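Please find one structure pasted underneath; my questions will follow.
One protein chain omitted, others in place.
Take a look at chain A:
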């Protein structure tokens, strides 16, 4: 078990800066997910923690010890690769055993560890098979077993589920969460899939263009996005963003500096029965996606196209609808994209959101 600290990390490839002054603390025993679009530097960060890549500047601490000059094998870190990276010429047993042999673990001890591990991940009958004779899910398990058997301080997983089909992915997701609970080890997990991040992580680090956008728990990330990027990255469909100036009837204090207003598709009400205080739009329904329990509508209004999601409600068949979002569910962002937490004159009675909107 270990806490990981990244202090002032920079990474440059020749002239190109991939990561600029990254500061991050990964809590001991947490399931931390690094998430972001491809090229955001999340994999590079992970690889630097593992020691497969060297940072251009800054310090990496694992369990309070500086590991800048520690080779990967001695960092007490185990990694699961996206394509599993199993040794194809070795049997499953050989794959799991290789790291133990290199550490000089005795034969008897190795036997014991391997039988324990294969029990946990359910590989018992396959120990003497070669990886190419296994299914994708089984290979994934071998990769996990190979990492687990070393009993590392830190588990590093680089998009481990992206090569699996949807059904298996869901199953492995649950298994990984259970595994984390069982081992209590620090897990660092990289994915580009925000759904995976939200469902697995207890700590999510949203990255973009080599910088941390926000590091928080899933619910905080959803409810309190720090900026436009996280707001739009988390949630399916993404948060709807509009320019404040494009929306008629939304009164915003000019001095608040709010430039964008956003709301989540699931917070919008279609044709509300009672009048709603907040943002009101009229628009035409362009598309309807029905998933059974929920419906997703794409709606075009004068302020732009946006999505609305409803749960357990009948499908709206009308062409033209009125959409309302209460004040409490509106998010305001400045021109630079950072979220406005408080703005304008403080008033004990009203929330910050209403303050920006000028109260009602």
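The criterion applied here is as follows: a residue touches a chain if its C-beta (ideal position, glycine included) is under 8 Å from a C-beta of that chain, and two chains touch if they have at least 3 such contacts; residues count from 1.
By our rule, contacts and distances are computed from a predicted model.
A chain of the complex is left out here; the name its UniProt entry carries, from "Succinyl-CoA:3-ketoacid-CoA transferase", "Succinate dehydrogenase", "sn-glycerol 3-phosphate transport system permease protein" or "Pyrroloquinoline quinone biosynthesis protein D", is "sn-glycerol 3-phosphate transport system permease protein".
Residue-wise, the contact with the chain that is not shown comes from A:73, picked out of A:73, A:124, A:245 or A:328.
Which of A:85, A:120 or A:316 touches the hidden chain is settled by the complete complex: it is A:85.
Taking the complete complex into account, A:132 is the one of A:132, A:317 or A:336 that touches the chain left out.
The omitted chain makes contact with chain A at the following residues, 50-52, 71-74, 77-79, 81-83, 85-90, 98-99, 102-103, 132, 146, 150.
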